[in-house]
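Note that this complex is displayed minus one protein chain, with the remaining chains in position.
As written, the chains take the letters A, B and C, and residue 1 is the first residue of each chain.
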Amino acid sequence: MNLSWDGEENIPAAKATVWTFINDPAKIAGCLPDVESTAITGSSSFDAVVRVSLGPVRGKFKFKVSLAPQADRNRMDLKVSGGGLGSVVDLAAGADLAPAGENATTLKWHGDASIRGPAATVGGRVLDAQAHRVIGTTFENVKKALSV
Amino acid sequence: MKITVTVNGSAYTREVEPRMLLAYFLRDVLGLTGTHVGCDSSSCGVCVVALDGERAVKSCTMFAVQADGHEITTVEGLEQAGKLHALQQGFWDQHGLQCGFCTPGMLMTSYVLLKHRPNPSDAEIRTAIAGNLCRCTGYQNIVKAVRQAAGELAAEPVAAAAGG
Amino acid sequence: MTASIGVAMKRKEDPRFIRGRGRYLDDIVLPNMLYLALVHSPYPHARIKSIDKSKALALPGVKAVITGEDLDAAKLEWLPTFHGYDKQMVLAFGKALYQYQEVAGVVATSREIAEDGVELVEVEYEPLDPVVNPFQSKEDKIILRDDRESKTNHIYHWEVGDKEKTAAALDSSAVRIKERILSPRCHPAPLEPCGIVADMNKATGRLTVYMTSQAPHVHRTAFSLVTGIPEDKIHFISPDVGGGFGNKVPVYPGYVVATVASVIIGVPVKWVETRTENLTTTGFARDYHMDVEIGATNDGRVTALKVSTTADHGAFDAAADPRKYPAGLFGIVTGSYDFPTAFAEVDAYFTNKAPGGIAYRCSFRVTEASYAIERSMDILARKLDMDPAELRRRNFVAKDKFPYSSPLGFVYDSGDYEATLRKALDKIGYDSLRKEQAEKRKRGELMGIGISTFTEVVGAGPGKHFDILGIKMFDSAEIRIHPTGSGIVRAGTRHQGQGHETTYAQIVGEELGLDPQELLVEEGDTDTAPYGLGTYASRSTPVAGAALAMAARRIREKAKKIAAHLMEVSEADVEWSDYKFNVKGIPGKSVTMKDVAFAAYTNPPPATEPGLEATYYYDPPNMTFPNGAYVAVVDVDRDTGHVQVRRFLAVDDCGVVVNPMIVEGQIHGGLTEGFAMAFMQQIVYDDAGNHLNTNFTDYLVPTALETPHWETDRTVTPSPHHPIGAKGVGESPNVGSPQAFVNAVMDALAPLGVTHLDMPLTREKVWRAIREAEAKT
Partner (left out) sequence: MFPAAFEYRRAQSIDDAIAALAEFGEDARILAGGQSLIPAMRYRLARPSALVDINAIGELGYLRERNGFLTIGALARDFALETASLIRERYPLLADTSAVVADPVVRQTGTVVGSLCHNDPAGDWPVTSLAARAEVTLRGPNGSRTVAIDDFIVDSFTTAAGSGEVATEVRFPSPNARTAGSFQKIERKVGDFATASAAAYLTLAPDGTIGKAGIAIGAVGPTALRVAVAETLLEGKKPTKELIREAAREAEKLADPTADNRGSVEFKKAMAGVLAGRAMTAALGRLGVGGLE
């Protein structure tokens, strides 16, 4: 099944600060919700194990995440691939930064995911909700991290 | 864990893994292969058995351990003292089966239906068996079969009591 | 004795089924039996970089893990496909070519542990871009099959008819219609999944295979060819089959892996597919994109038909079609109509989808053809502003034209299309329905009436044209009459609910004047049954049924000699009538077949071989052409797009009817599958190649509540070339009904200017069409 989500965060920090933050795999990894473990695998990539816990669903998703910054377009693309619970998840997320005044930045994000496997067809609604939550919370956490 | 389940009037005590589904307990452990399995999503109803004579349950969506201390009636338990249950007779007379794979589930769902509604309308029969799929008959003769059985059971209350 | 044929005899097979004493594949449990579960590819197209078995093998209870590499080493990785154009991987090897393709097998001591093991097999994939439809496949930008010499996704081009003449006739026609009509991908999904118990006995060197098989003899031969085990060392048993509909004709990877496992380990191995495996990996049906063109005169006489089809065959060309007929009997596409000229062509392509192209409750590709012509005739009627019944009448093959040679090469045996249609229209009250519709239309209500007057071609088939794996498509029967006048009847077919145990006994009973109740019918055991091609394509009654009648007649010939001997008259004075042997001119002097049977063992005539049995291998001279006239009446809800089928009448002509009760049951079932195709049932892949209907929560099989009430009737036009005049019926209702439903819905939407929608007609599809039409006005 193919899913897509959008969201927006208004971050009380200068665009440059936000940009540096989201370019750092360690910092992004730190923003994932319910993380069990992360391993930085390169200057722009990391692996993460996220705990899924939603309604009847309990399990782990293993993800490989790679960051593709496009400084000229103020855009960060994330490729997330991995899965769990007998399903494979391929997620392409993009975050566009726009200055919102002196010390504020708007982070508009969009995510497209394809979820494959029996779990996807049986638990489609669960996985949709779960994936949406993971990606949404991640950007919320980016905001929180930069709000202090 | 150790469970004791009464199936078609006989008590069976067996050691089972909690994850064993009732359908496979009946089929693989007790050798009662009349109860079938046709899907993994509780959709097809070929595994239906009667629980305590009161509820039609999909035995692929219930664990054997849940049946501990309960009474299960399967298709093998319908015939009493060499006499076919009115539903079995009805399915035969009305050509209510072809490949026969859905038949045990259809019989057990109808068996419980007639306990709750001795004289169902055709519409009520169609509603009651809508959790049981059949690929062969188009259901029309199954409805006739259940109607015939309802008639016969009404005529002879003794037979109605038979079959557990 | 009285007549056996034409009697609504209760089924002889039912007593075991209603008691739960049928014996289906998964009911078979052998000592020390192990269970197989399969690992599947989550990707529609991916390179397999590595498979790590170690964790699975380490799990207590796991006995073996088998991969494509292992099979390749044993030279068992590739299977031949039925018509021999292609070969099929057993386990994904090098590349996975469709989502859910089998990648590895785990053999364990219990069903549960086998699945635990599947979770522990670690496969590393490198995903590749998928090809998800035949039009994309055509471009050859991505070549799917590196194992083939030809670097193209195109499998074959097939054509029949006169291309030039048809093109010219179309160009010069006063009226022309053209429409792309899809016969969607769907799946037979019998309620009993496919399965096998393979039992290699190392002591006897004999392999016993219990398998959900519609064609056990052909499967035995196929297994022998693939494994190299001599055919005498392979024993196939097809136990009670819980529905087939074509799904249980092919050989599937699970069968092979279970067999290999049993051969390696030396104990019985069982594999029973999950519903997900059934829907995602085993033989799908159809997926024909048909461009149909019809030319006609202004007064509605058809002048030419052209059909160009793009076929999606999936990752392997596993279509169950005879060698000479890669597109099956698609040439029946001229249907019931007298086309002066016609041309049909099919181009088939590989895609990253499951293989198949089986004949789902129809003769090879006949459902597709019948849908194309019946839908198109309605589109033509609309264009001509003519009643669809009238247009059909004007173009029917006339009763006196039979045997009729169709422009695409068939010789139709018999039919009276006009009479059949008339019966249907009278019975449903066509004229008053049209009146009601006219009034409803004034009020803006959407009511539709749909007609289908189809002609089917079944009973493959003459051996000179048809073969599977090179084996001619005859069928066979063996009859043994015991001394006391009961007997055993064996055939090379294998019923899956059609009631052979009853109808075959009726045919033999009729021919021999014996009680069908005392004739045991046995099928499905290759050690005892004569070699046959199996049960599919409505061939049992047309072919095996004929073999039975002919074998019985052989017995009657010998019996006549014995009868003469018993009555001490010359054979010339003996005649068979009223189900016994009588002496001409001497009323009351007769012997029954029972008398003769006893004499055959106790008092045979001198110099006559004792015993009373016969075998007959029947190679039909032609196929049979069942036909019918169906009418559907529907009401459409404007707000939700919901279609309510108010009435449906099926008038069938399947020639002589052996058992009217069973025939009607077959028609009810076929109509229900036709209804399912028209409104719910479809296998869909998204543009990323994901299979979206992997279980019964998303592959929609109608329940008793959605299924309409069926009205049936018949006309009888015997087949002139069949020994008892029968034609076969199991598939007519499935072949003939989808277009009746769709034609009815299109008729309901006619006031909105909607001409065609592809099946299945879901609420949303109908709702959208209504909305778009309303937006225009």
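Please note the rule applied: contacts are C-beta pairs under 8 Å (C-beta built on N, C-alpha and C of every residue); 3 or more make two chains touch, one makes a residue touch a chain.
Since this is a predicted model, take the numbers as computed values, not measurements.
One chain is not displayed; in the complete assembly it touches the shown chains A, B, C.
From the set C:57, C:700, C:716 or C:773, the residue in touch with the chain omitted from the display is C:700, counting the whole complex.
Seen across the whole complex, the unshown chain contacts subunit B at 1, 17-19, 21, 40-43, 45, 48, 55-58, 60-63, 65-66, 68, 109, 112, 116, 127-132.
Across the interface with the omitted chain, subunit C contributes residues 111-112, 115-116, 119, 274, 276, 639-640, 642, 680, 684, 692-693, 697-698, 700-703, 705-706, 762-764, 767-768.
Counting over the whole complex, subunit A has residues 1, 3, 53-59, 85-86, 118-119, 122-126, 128-129, 132-133 touching the chain that is not drawn.
One rule holds for everything that comes next: only the chains that are shown with their structure count from here on.
Per-chain Cα centroids separate subunit B from subunit C by 30 Å.
The distance from the centre of subunit A to the centre of subunit B, with each centre set as the mean of the Cα atoms, comes to 50 Å. Chain contacts: subunit B has residues 41 touching two or more partner chains.
Residue positions of subunit A touching 2 or more other chains, listed in rising order: 122. Remark: subunit A residues 1-2, 83, 86-88, 114, 116-118, 120-122 touch subunit C in the complex. Those residues of subunit C that touch subunit B in the shared complex are 10-11, 13-24, 26-27, 29, 111-112, 189-193, 240-245, 274-276, 496-499, 661-662, 664-666, 668-669, 671-673, 695-697, 701, 703-705, 707, 709-710. Touching subunit A in their complex are the following residues of subunit C: 42-43, 99, 119, 276, 686, 688, 690-695, 697-698.
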